[in-house]
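Please read through the structure below; I'll follow up with questions.
Yeah, one chain of the complex is gone here, protein chain that is, but the others are all in their spots.
What follows is chain A.
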Amino acid sequence: MSQIVKIKIAATGRTIELPTGLFINNEFVPSVDSQETLSAINPATEEEICKVVAASEKDIDLAVKAARAAFKNTWGKNVTGFERSRLLYKLADLIERDQQELAELETLNNGKPVRIARDFDIGDTVQCLRYYAGWADKILGETIEVDNKTKLAFTRADPIGVCGQIVPWNYPIMIWAWKVAPALAVGCTVVMKPSELTPLTALKLSQLVKEAGFPPGVVNTVPSLGHVGGAALAAHMDVDLVAFTGSTVTGKKIMEAAARSNLKKVLLELGGKSPNIIFESADLEQAATWAVLGTLSNSGEDCTAGSRVYVQESVYDKFIDLLIEKVKSTPVGDGFDDAVTNGPVISKTHFDRVWGHIESGKREGAKILVGGERRVGSGYFIDPTVFVDVKQDMKIVNEEIFGPVLAVGRFSTEEEAIELANNTRYGLGAGLHSRDANQAMRVSLALDAGTVWVNQYDILHNNVPFGGKKQSGIGRELGKQGLDEYISVKAIHWNFGEKASWPV
């Protein structure tokens, strides 16, 4: 089975034709040795949308072979930066053309509101592709002065090679672009494993990759279970780099597999338990708004979620009032309803996990100010929940919940705030709100996070690098740094004047 299915979207009357096979060498094909499928579920209705082919280990191997052949023959150093640039611009144009259809498919499978999927996720995706299209013909090495009479020493920025990319279910299209764009811009080929929960838009995007004109084998898409496809890519002897976004637990397994196999380069974007600090001089109304945006966006299914909010004692009561008011105003519901900002969480398993954390918060003695009550009916909807009177050793303070749940704590001094903020094995994001410029500077330098927001939260740009410190990850995405991760530097020493002599 790898045929095209017709997906009817009740809310808009649209019918989407979706190929359900594995995308290898620009063709949609069945598995070579397996009948396994993945069931794509609509989290708002709990119903199956369709089934897609699940790649086996053998399929992964074929995809890698296709990527390797393309890298050797039609991609890699066989194609100029100008051509890579042209193709990436074309792909961006096609995604822009099909943005409404892609947004509806994204909402159907992920649950997030259509307008947000279209205007933010896909809007950013188109810009991300254009951003990296702009880099493709600007990848520079250096000439290095050694001895002008005898040597020309220079570096070349080589593409690393075949890249296995494993993307998560929380921003399926956008994180696909974050991974694919820099890899292609540099000249790498890709074997992409989208999340087994949200494989559909990756398959649609594969059609656009072919339409844009990328040669066969440059991008291959192999939906599969993590422990099948993800593990196979991480352990494959002919994959040169594995890039993974997901949980820290899985990230560790991937790094282990990479080490045990061929020491492939590993890029990891993992979890977070990011602190958001509200100082007394902050514009409290704005800070509260950013705090809510920072935790509840995407139903809290965001690695940088500012899920620990620390408020300075002197403004605590005032801030909590503002915070609660905004939390209560969050419309949660079906993503096809334009009035909604938060859809359901992604799956039954995840729904149960988030509730497990909420229950633990209650058990460990935290106080609930908003939420904490299960909804009845179908769909994995969770209403925003705010915990106060939290202690540093509580699970809801230490562990990543990845749902619409905030834990709010207090502090007195700046030093205490910094200590509380940094007291985590994670280091992905952090925020601080203050109108004292010197304080803002001191604290932003002191926070152990890959991204620090000052008087803001959770806003990223395609040209600013993003990634984690500590156990939040290795390497950076976006910006020039995101591009550099896919480059392998070769140094060339060209002797044109030195005579060797032996023995020395």
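Methods note: a residue touches a chain if its C-beta (ideal position, glycine included) is under 8 Å from a C-beta of that chain, and two chains touch if they have at least 3 such contacts; residues count from 1.
Note that contacts and distances are computed from a predicted model.
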{"item": "Protein that the absent chain corresponds to, by UniProt name, given \"alpha-glucosidase\", \"Cytoplasmic tRNA 2-thiolation protein 2\", \"Pescadillo homolog\" or \"NAD-dependent aldehyde dehydrogenase\"", "value": "\"NAD-dependent aldehyde dehydrogenase\""}
{"item": "Residue in contact with the excluded chain [from A:E27, A:D137 or A:E211]", "value": "A:D137"}
{"item": "Chain A residues that touch the omitted chain in the full complex", "value": "81-82, 85, 89, 127, 130-131, 133-138, 140, 148-149, 152, 438, 441-442, 445, 461-463, 480, 494, 496-497"}
